[in-house]
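Sharing a structure, written as structure tokens. Questions coming.
The complex is shown incomplete by one protein chain, all other protein chains being positioned as in the whole.
Per-chain numbering from 1; labels A, B and C assigned in written order.
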Amino acid sequence: MVHETKIRVRYSETDRMGYVYYGHYAQYFEVARTEMLRSLGLTYKQLEDDGILLPVISMDIKYKNPAIYDDLLTIKTTLKKNPLIKIQFTYEVFNQKNELINIGNTTLVFVDAKTRKPRKAPQNFIDSLNNNGSTVET
Amino acid sequence: MVHETKIRVRYSETDRMGYVYYGHYAQYFEVARTEMLRSLGLTYKQLEDDGILLPVISMDIKYKNPAIYDDLLTIKTTLKKNPLIKIQFTYEVFNQKNELINIGNTTLVFVDAKTRKPRKAPQNFIDSLNNNGSTVET
Amino acid sequence: MVHETKIRVRYSETDRMGYVYYGHYAQYFEVARTEMLRSLGLTYKQLEDDGILLPVISMDIKYKNPAIYDDLLTIKTTLKKNPLIKIQFTYEVFNQKNELINIGNTTLVFVDAKTRKPRKAPQNFIDSLNNNGSTVET
Partner (left out) sequence: MVHETKIRVRYSETDRMGYVYYGHYAQYFEVARTEMLRSLGLTYKQLEDDGILLPVISMDIKYKNPAIYDDLLTIKTTLKKNPLIKIQFTYEVFNQKNELINIGNTTLVFVDAKTRKPRKAPQNFIDSLNNNGSTVET
């Protein structure tokens, strides 16, 4: 399952090297996975309103080329497989010249908002992913 | 009542002009007023744990000179008068050469965390301010 | 001259109160004025590439209501009058329920990138603003 999101680089996201600060890609990844879920009819906000949190438990990024101010980036987000307790996303960031900016991975875990303990992905979440998958396959 | 806080400019806080991004001073002001309160024996965290929030309802800044990467800034924070429902702070930011970087003001309002309605400053908060004041005067 | 920009609130922009952190509106304002200029055929990036910087010299914000995670904000940006050395923008931020979130103002100054001294707005900048104005009026 793959989804594309476009993000325009803000001035505030550049640093004095003239590049997007290396830490800000975590925010871009967050926007990318949120928009991927929204495209499947799932909003992360609804998930939280239903008492489920999705904190990130690991992230890695390999930086290939700098992004600069006003670049219109495309983030290609891939959901590897169906989530159980954890959910994994891979991100590839490209600029408007189709140059690869970086590649990243995040793993998130479903957590009960009250107990703050891990739990299974909610059934409607899994159903939405599966329905989408079958739509694509048909 | 005046308090001084030192903040080192982080690389992430610069922009491609080489200056501290103009929006980041709001964070510096937040650190400055938090440390002023801490110096009076009041922690903003305790206030929130006691069910009181302090959102900002107005801010203004006049930018005089840019701050740059690795500057060691001094923020001189002034609490204008005893708070009732609102509390006002003034900030003067200087760099290590004692150049004035900017001057800002913020007004915050005491809010009940449950009802999200304005309320009076808690008595222990006012007492701490007054005790500190009288200590200074004596 | 009025322009509207839409911005989706990112998770990273919320704080533990559940609100958009008060300092982040400076970034939203930056996006709003950049997109206003782009709609007139002017890119702020081109301006910098031509050797002209536009640092902010004053900002003020009155916060009316909190914005929360995933809100789709509309920022109504107004350019008060033709710029000479300074340029002034006013911003009104609304959420998707058309509630007023806040009102802000920024003043920016045209600066020569080499000398870092104030200078007049470049002629093509003023022309673009005027051409746009007359198009609207006709």
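Please note the rule applied: a residue touches a chain if its C-beta (ideal position, glycine included) is under 8 Å from a C-beta of that chain, and two chains touch if they have at least 3 such contacts.
Note that the structure is a prediction, hence the values are computed from the model and not measured.
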item: Chains on display which the left-out chain touches in the complete complex; value: A, B, C
item: Listed residues A:1, A:40, A:53 or A:126, member touching the removed chain; value: A:53
item: Where the unshown chain meets subunit C, residue by residue; value: 11-12, 14-18, 21, 23, 68-69
item: Residues from subunit B at the interface with the omitted partner, ascending; value: 8, 10-12, 26-27, 30-31, 34, 43-45, 48, 69-70
item: Residues of subunit A in contact with the chain not shown; value: 16-17, 19, 21-27, 30, 48, 53, 55-63, 66
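Definition applied: only the chains that are shown with their structure count from here on.
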item: Approximate Å spacing (C-alpha centroids) for the pair subunit A, subunit C; value: 28
item: Touching two or more other chains - residues of subunit C; value: 26-27, 30, 48
